[in-house]
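All protein chains of the complex are present and in place, except for one that has been dropped.
Now for chain A:
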Amino acid sequence: MNRLISAEATRLLSSRLWLGALIGALVCGGALIGGLTLLGPENFDPPMPGLDTEEGVRGLLGMLSFTVFVPAALGTLAVTSEYRHRTISFTFLFEPRRWRVLVAKLITFAVAGLCYGAIVAGTAGAALYGGAAARDITLGLPGATVAELLVRVALAMAAFMVIGVGFGALIRNQIAALAAVVGYLYMVELVLLAVPGINAAYPYLPGGATASLTGFTYLADAIAEQTSGSSSTLLSAPLGALVLAGYAIVAAALAVAVPLRRDVT
């Protein structure tokens, strides 16, 4: 397995995908949070609580969870590009036990996802404190809590990169896989939330699990409001992480069961 992981790491680091990922992480982390901090949530339209309040800081950092589609897309691309560029033939020749290739990719991209998440969280944290200092604001949340929230964001980023790998292996076609992963996050889940009954399952949907992992619950609160009282309580953060990992594992298991067995013609 080590040789497969080292091969996947080499594959990732020798294309420019990692450079794109790095830029993505800087934009989605430091640049996003730095910009919003300087702008100030109280100046948003509609205005949000200022950074000197707890809700203000939580809300601002919550913006980070809207960018999980970036690591999800990167993970998806990592697998589907093998089919698109036909390197999959060589890959399966060098390792005919195809599930091992997928496991190596899942492990490699879990690590890559953690690096991505660490950069997002690290630069976001630096930008938050830098911006607050520049505006002479004392943050309404203690440093330890901010750090914990950022670690949870980083874990969510890693989970979505692994989910991307699982769905990429499942769907194989690059465009279809990207459309499915990104489209789900931004459209399908929101539509599902409007369906009575299904929204009760929200804590277990990727969005709900992400909310419980990252601790940003605006969407969950909004649903609870709409469904007037039948508030579906979110899972605990570790359970949310487990549910997200579960999606990645289910997608990967389905990929091993069906598409990976298909003929490579």
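The working rule: a contact is a pair of C-beta atoms (placed from the backbone, for glycine too) under 8 Å apart; a residue touches a chain by one contact, two chains touch by 3 or more; residues count from 1.
By our rule, contacts and distances are computed from a predicted model.
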item: Protein name, per the UniProt record, of whichever chain is missing from view ("Oxidoreductase", "ABC-2 type transport system ATP-binding protein", "Xanthine dehydrogenase family protein subunit M" or "Ferredoxin"); value: "ABC-2 type transport system ATP-binding protein"
item: Among A:66, A:92, A:129 or A:204, the residue in touch with the chain that has been omitted; value: A:92
item: Contact with the hidden chain (one of A:23, A:147, A:195 or A:264); value: A:264
item: Omitted-chain contact residue, chosen from A:6, A:43 or A:173; value: A:6
item: Contact set of chain A toward the excluded chain (per top definition); value: 3-4, 6-7, 10-11, 14-17, 81, 85-97, 261, 263-265
